[in-house]
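The complex is shown incomplete by one protein chain, all other protein chains being positioned as in the whole.
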Amino acid sequence: MTPSSLGGRLLAEPIREFGRAGIFLVTAFARMRFGRLQLGEILRQVYFVGARSLVIIVICGFFVGLVLTLQTHDTLTRFGAGDAVSTVLALSLFRELAPVLTAILFAGRAGTSITAEIGLMKATEQLDALDLMAIDPMERIVQPRLLAGVLAVPALVMVFNVTALLGGVFFSVYLMGSDPIVFWSKMQASVELGKDFMGGLLKSAVFGFLVSWLAVYFGWSAKPTSEGVALATTQTVITSAIAVLLMDFVLTAFML
Amino acid sequence: MTSSHQIEFTAGLFLLLGIAALVFLALHATDGGALKDGGYRVVAEFSNVGGLKARANVSLGGVRVGSVESIDLDPETFSARVVMVIGDRFRTLPEDTSASILTSGILGDQYIGLEPGGAPDMLEDGDKILITQSALVLEQLISRFLFNSGGEQKK
Partner (left out) sequence: MPDTLAASDSSAAAIRLDNVTLARGDRAVLTGFSLAIPAGKVTAVMGPSGCGKTTVLKLITGQLRPDKGQVWVGDIEVNRLRGADLNALRRDIGVLLQNGALFTDLTCFDNVALPLREHTKLPEPLIRRLVLLKLQTVGLRGAAALYPRELSGGMNRRVAMARAMALDPAVMLYDEPFAGLDPISLGASVRLIREINGALGITSVVITHDVAEVQKFADHCCIIAEGRVVASGTPDQLLDSDQEVVRQFMRGLPDGPVPFHFPARPLADELLAERA
């Protein structure tokens, strides 16, 4: 398989890219000096990627909860297990849907804006300017965004969970007239804090890190032209989606 | 353009919102796990635990009073040794309480149902429940049924 053959190109190029992304990440961490952690900058980034993503998360969360409950309610009542709706909703949300969907929505909304921002900074020589002022752009631009993602995504996932449950409650209790006490107590009995809930939280942190890493990397390595930045944002979304789903599989297998 | 103070404040609020959501969910949407009040341990031996798993419910009169902590095989008696954790709120279980492995609903999970006795002394941490009823195994049930009806037909 030579680099110029089709197989070489299809396989070798992604592997090289992956390697570059890995080296980028290691460099970013190697240069992290804990005494100089730019807390203000991290919080700013948490605002931009986290707080600004709330609207879409809340809306999508509510509708996901609503639809999921709608779907399962029909099937479960047919088997006389209508009470299990809340359990099914909670388990699918906490373990899978909330972390994965939130991560992908985050990639689309915040990930692309990070990529575009860094790509544009590269194109307008702002990254060079930092270098020339003997300020490490990794420290000032990359690290805060990486850490902000790890903090923001779990918070977003929790909000997604809550709004989705509210969607479920809305459907079950207000539209279908189920007993809210049964709804909640069945859920409480069947959802384990450690295995189901914390597992989902762990996934959220991992996904947040993953998406932020990819978003920052593609922005950093974008060609400093308008096409380059556009391509980079596309790469962020696609690669994030694939990476999140892959990682989801790995983590789920590991946790079960 | 929002000042940097406003931005940082909003970010802080956002993170607090996330934490609040997390705490709400942990308390109201899960079983609470390790956060729940402590309990005391009680052992029971069964000849067959069927599909009973760790963390299964332990109920009395339909109310959840604890959970199964561990299931082990006693190497000498070859019976299953189940350790249950009963909540501290339920310290008034008589010593001769019985434990049965039951199934919730038709397709449901298996759980342990406790039936209180009438003894004056209470179960304490480390005590053993002596009266137990093992799980019903479907195959044994069927063969018993066939055996009986087969016996009847011989008449």
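Chains here go by letter, A and B, matching the order in which they are written, and residues are numbered from 1 within each.
As a working rule, contacts are C-beta pairs under 8 Å (C-beta built on N, C-alpha and C of every residue); 3 or more make two chains touch, one makes a residue touch a chain.
Computed from a predicted structure; not experimentally measured.
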Exercise. Which displayed chains make contact with the chain that has been left out?
Worked result: A
Seminar exercise, completed: Among A:Val26, A:Ile59, A:Ala129 or A:Leu245, contact with the omitted chain is made only by A:Ala129
For this session: Extract the touching residues of chain A with respect to the undisplayed chain.
Result: 121, 124-126, 128-129, 131-135
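Everything below uses one rule, namely that only the chains that are shown with their structure count from here on.
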For this session: Measure off the straight-line distance from the CA centroid of chain A to the CA centroid of chain B, and report it in whole Å.
Result: 35
For this session: Would you mind writing out the residues of chain B in touch with chain A in their complex?
Result: 4, 7-8, 10-15, 17-19, 21-22, 24-26, 28-35, 55, 57, 64, 105-107
For this session: Enumerate the contact residues on chain A facing chain B in the complex.
Result: 40, 43-44, 46-47, 50-51, 54, 79-81, 90, 94, 151-152, 154-156, 158-159, 161-162, 165, 184, 187-194, 196-197, 201
